[in-house]
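Complex shown without one protein chain; remaining protein chains in place.
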Amino acid sequence: MSNAFTGPIPTPSVPAPDIVRCAYMEIVVTDLAKSRAFYVDLLGLHVTEEDENTIYLRSFEEFIHHNLVLRKGPIAAVAAFAYRVKSPAEVDAAEAYYKELGCRTERRKEGFTKGVGDSVRVEDPLGFPYEFFYEVEHVERLTQRYDLYSAGELVRLDHFNQVTPDVPRGRKYLEDLGFRVSEDIKDSDGVTYAAWMHRKQTVHDTALTGGNGPRMHHVAFATHEKHNIIQICDKMGALRISDRIERGPGRHGVSNAFYLYILDPDGHRIEIYTQDYYTGDPDNPTVTWDVHDNQRRDWWGNPVVPSWYTEASLVLDLDGNPQPVIERVDKSEMAVTIGADGFSYTRKTDDGGDTTAVEGFKLGAQV
Amino acid sequence: MSNAFTGPIPTPSVPAPDIVRCAYMEIVVTDLAKSRAFYVDLLGLHVTEEDENTIYLRSFEEFIHHNLVLRKGPIAAVAAFAYRVKSPAEVDAAEAYYKELGCRTERRKEGFTKGVGDSVRVEDPLGFPYEFFYEVEHVERLTQRYDLYSAGELVRLDHFNQVTPDVPRGRKYLEDLGFRVSEDIKDSDGVTYAAWMHRKQTVHDTALTGGNGPRMHHVAFATHEKHNIIQICDKMGALRISDRIERGPGRHGVSNAFYLYILDPDGHRIEIYTQDYYTGDPDNPTVTWDVHDNQRRDWWGNPVVPSWYTEASLVLDLDGNPQPVIERVDKSEMAVTIGADGFSYTRKTDDGGDTTAVEGFKLGAQV
Amino acid sequence: MSNAFTGPIPTPSVPAPDIVRCAYMEIVVTDLAKSRAFYVDLLGLHVTEEDENTIYLRSFEEFIHHNLVLRKGPIAAVAAFAYRVKSPAEVDAAEAYYKELGCRTERRKEGFTKGVGDSVRVEDPLGFPYEFFYEVEHVERLTQRYDLYSAGELVRLDHFNQVTPDVPRGRKYLEDLGFRVSEDIKDSDGVTYAAWMHRKQTVHDTALTGGNGPRMHHVAFATHEKHNIIQICDKMGALRISDRIERGPGRHGVSNAFYLYILDPDGHRIEIYTQDYYTGDPDNPTVTWDVHDNQRRDWWGNPVVPSWYTEASLVLDLDGNPQPVIERVDKSEMAVTIGADGFSYTRKTDDGGDTTAVEGFKLGAQV
Partner (left out) sequence: MSNAFTGPIPTPSVPAPDIVRCAYMEIVVTDLAKSRAFYVDLLGLHVTEEDENTIYLRSFEEFIHHNLVLRKGPIAAVAAFAYRVKSPAEVDAAEAYYKELGCRTERRKEGFTKGVGDSVRVEDPLGFPYEFFYEVEHVERLTQRYDLYSAGELVRLDHFNQVTPDVPRGRKYLEDLGFRVSEDIKDSDGVTYAAWMHRKQTVHDTALTGGNGPRMHHVAFATHEKHNIIQICDKMGALRISDRIERGPGRHGVSNAFYLYILDPDGHRIEIYTQDYYTGDPDNPTVTWDVHDNQRRDWWGNPVVPSWYTEASLVLDLDGNPQPVIERVDKSEMAVTIGADGFSYTRKTDDGGDTTAVEGFKLGAQV
């Protein structure tokens, strides 16, 4: 199986399914009560339904049944990255597409989760469990229910982020699937470290982060404004769980969004994200960042903690077993940018040279 | 002279001058054009007057002549920490008070800077150049000049912060001078690491940070809202000077303010600060933080960079020569909280014990 | 008694009590459950204690027992405007001061409300029930309890506002009592329409609004930022009680604060207020506004609704009976600024003249 995850990926002859957007993620958590405290009590996601094994959650402005499913299980992992497609027929298209790719697929007319109808799940060429569906139960959109609006309210599911060893391989596959690249990180040797790819008119529906994979790097929810994200930090401080704030808040170079990364009780990483930009024009300019640019990951040059580069969640195959993790062969972004062998610059030299601005790099000043 | 900076400080028999608030700082900068770019072009402080050697700056809501004087000189340092007192007579009171303390004083009826009248400057018992004045030129208060309001507007001078080796010694002196302690950081052995002290009804007009001194740790300006501070970071990113963002933005534990530390071209540290709390009641509760509490300096547990503990600006005597720096003898906050011999916790153990929550401490995860 | 409310008010020979700040208001409400829904469920004030007849509420950053007391009673009215003084002895000073003024006073060592100790209440020369106290129970200051922080959180009691027929008479009395005027509204005939007066270092602890009185115009709570006030509007929309939004949100000309006026179930007016300015210097400049300046009450020139000028709450004497309301004799601000006989301008004419800028006045455009 792991073989399938490393070879070249052909472009199918049948059309790719017409994907609307990333729609929900299903994650396995080991202690449902603890996870409920995190996602409902801390983050304020809204419970559409729940039973003793599963909680269906949605964001404030969502009108479909859920954006996140928490399912109790023995091993913390991701069971599905689910995309909504444009019509019921596109579920058929997805099934045919992945069958031609030689991927294992499973079709369920009644859906894999409550609230969702006819769906197909696949083990994709990168090893990720992707789902495609159109039919979904509409629920109350809370957009103007300001009586329920918390100070750190999460209003939309924004994107997924996936760790994969070979970013160009994954990028080619996702471009075939109809995603467009908004931004990427490269070096002058041609190595790609990460790529951001979208269907809806934001910077991404999913991104590929170079690393040992397949693993889930994070799932991101959007807030209306920046102060909403600051409130989440403040609340985690008040609850004395600031150690679960992994990175941020900060301003991304890539995407320009204001961001925060926090860790759920199982270590699943959640990003809180706001104010990226419109990408809906066909010729939306792609932004390429130099991996040595110290403002690419944080516009203010604040250091990326190593765990952010190294830790990620397992993903499951269609039998519910964790996919084996394949090591990245290409250079790692962490290695080339920090520590003894890495370098980063805040700005180029005045003569246009590419040398390290030693004074300009803050991480070296850390203990 | 340095002797005077370490012995016990008597309480004078004459009344302390009635101080209103911290009012301005005079700093020496080595390249006036570069400093102007920083304070005027980047930070948007408003020029009241300027000539080839000096720039007088004020914040948006200020009605006195200046909050900051940039004076060109050979060595970057602080020439004065200036406080406004309640009446002209209080300048006399200040002079008498410091004379009784045996401090060197200098009285100038015409003031030491433009815009300010009758003033006294002193070399105080901690070695700092303090100024006291009442007479001052009123200038246009820009409060409603929203046509001049920048996205990162600095609206008030908020406080000074001074590095001194012996915090309890300095605290006693400032309490005699009429300051009240709003918050401090201690350990269970009785060592004091820092103290925040106010005259106006905010958390502080000045603070004492334990370390080699006398040195100036920072001077702080307030913004209206948190997004104004984020804009300053964003602008420094755009100007490719993110390496001059030293620490933050973050939420302080102490003071509860949202904060940012940046460095001017000479390395003088500027804090941008917003939303601490009212302290005007006579029994305003003093908040004492445990030095090992990892949320005391940053409520989100983000690491304090070592330079923030070790670097500070020289201060001048009344002849314009740098005061010698005396080493701190007590334990250093940096040493006891980070690195091999330090420890910090995010929360106490469940049984009320005081052990380190290893998982709860983020700095250890840094490279 | 009403006579006492109109004649000249002598300056007592004994010193005025040293007032720290406006501290709490006690209001009588006719339906305690409805009022609880308004102040607790809608506005999120924190309950310190409650029983079947009384609810004690405080704001987020308060450390004294309460800022607002809701007491069930037959007639909606205000029972006390309570100020905190600097020491226990200042309660004696207050009692002596009002006795010399010939006012009825009542001293209670055990306080008039729970949580407050030795206090004196007076029927003041304007007919208002003023209270002075120092002793108070300290309670948990919620400043960093961000787990309790709502999107529209009220963080401080900011000020009272009182309607009185003769503003100069009231101003003289309050200046004697130690208040300083930060701003006022006048016309070129010398009529004063309103005055803002402070003890703490903000624009006001109380204001006098010219009109039939003694009546309570409003009590104001502060938020941290402007978006918190917008959230309160949004929530009132969601609850379909937008008809209880009386005026705003807007930016005041006077005080420069961002504001909102809403009405509680009994019609008591509450202001939500943020970001006025520091007034702590002894020579803080007083700002005088022309009553015809259409930006004085709303910096954006949005109309003041007539009810805001005409409606206010009754106040009680020390027996709990409503004080009779005396009519204003001077010109009314509403009459001189809107309607057939009034005029307002957005800007003066270019030649410095004082004519109405007809195009500049928005209210005339209303139905």
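Annotations
Each chain carries a letter (A, B and C) given by its place in the written order, and its residues are counted from 1.
What we mean here is this: contacts are C-beta pairs under 8 Å (C-beta built on N, C-alpha and C of every residue); 3 or more make two chains touch, one makes a residue touch a chain.
As the structure is a computational prediction, the values presented were derived from the model and not from experiment.
For the chain missing from the display, the contacting residue among B:Asp234, B:Asp293 or B:Asp317 is B:Asp234, taking the whole complex into account.
Checked against the full complex, the candidates A:Arg36, A:Arg58, A:Arg121 or A:Lys226 give a single residue touching the omitted chain, namely A:Lys226. The missing chain lies against chain C, touching residues 225-227, 230, 233-234, 236-237, 240-243, 245-246, 249, 251, 253, 258, 294-295, 299-303, 305-307, 338-339, 346-347, 357, 359-363, 365-367.
Residues of chain B in touch with the missing chain: 144-151, 153, 225, 227, 231, 234-235, 237-239.
Of the residues in chain A, those that touch the hidden partner chain are 20-21, 61, 63-64, 84, 86-87, 138, 141, 143-144, 155-156, 200-201, 224-226, 253, 256, 275, 277-278, 280-285, 299.
Just so it is clear, only the chains that are shown with their structure count from here on.
Chain centres here are C-alpha means, and the one lying farthest from chain B is A.
Chain A and chain C, compared by their mean Cα positions, are separated by 50 Å. Per-chain Cα centroids separate chain B from chain C by 35 Å. Counting partners per residue, chain C has 144, 225 as the residues that reach two or more other chains.
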